[in-house]
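Below is one structure, written out as structure tokens, with a few remarks after it.
Apart from one protein chain that is not included, each protein chain of the complex appears where it belongs.
Up next, chain A:
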Amino acid sequence: MNQQDLIKEIGNIRSLMERSSKVLSISGLSGVLIGIYALVGAAAAYYMVYGFDSQFAYRDHYVTEPAIIRNLFWIALTVLLASLTTGLWMARRKANKAGQVVWNASSKAMLLAMAIPLITGGLLALIFLSKGLFGLIASTLLIFYGLALTSASVYTFKEVRWLGLLEIVLGLLALLLPGYGLWFWVLGFGVLHIIYGFIVHKKYE
């Protein structure tokens, strides 16, 4: 065995250890797209609540009207589904390119780690919705999404941990500043995803 072989062999071991334990197929560009969807969704929500003639800061509607709540709910759900579809589809493409499968032992472990905080946060938000505690929903979802990301980060890029921590901070701030929930969503789900996506894309793709 000569030196080149040895070094190659050790490099091989390293890459295998990483590939087997980390989910590296998450696409950075999908993060950018997901952030853009969130911004579009937030713009739609803004116009629905505040209307187009808001230069005097008068609202056309209030968030407590049932029809508005229903529409906001559908906007949020559409953005969520579009984001999930894009994320999965692009992860699949990236994995196929690298000759790997998306659905492996580590991606399963990562989804399980995310599922617990995400489902808890989702149920909590639905309970708040049913009790009329609308002001708590934006921050709850940000906080629990951040928790899900930090627990998922063990299985993927370390940048995800930072994304998660920042989402938690934004969620807590949203709780301190009631009434600005939409703006915190714009920052958390829109701007942060776009920045994160660019960083991952530049660094790893």
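Going forward, contacts are C-beta pairs under 8 Å (C-beta built on N, C-alpha and C of every residue); 3 or more make two chains touch, one makes a residue touch a chain; residues count from 1.
Here is the rule we go by: contacts and distances are computed from a predicted model.
Hidden from the displayed complex is a chain whose UniProt protein name, among "Glycolate oxidase iron-sulfur subunit", "Branched-chain amino acid ABC transporter permease", "NuoM family protein" or "Winged helix DNA-binding domain-containing protein", is "Winged helix DNA-binding domain-containing protein". Check A:7, A:77, A:112 or A:177 against the missing chain and you find that the one touching it is A:7. Contact with the undisplayed chain is limited, among A:101, A:119, A:133 or A:177, to A:101. In the full complex, the hidden chain is touched by chain A at residues 1-3, 6-7, 9-10, 12-13, 16-21, 99-101, 104-106.
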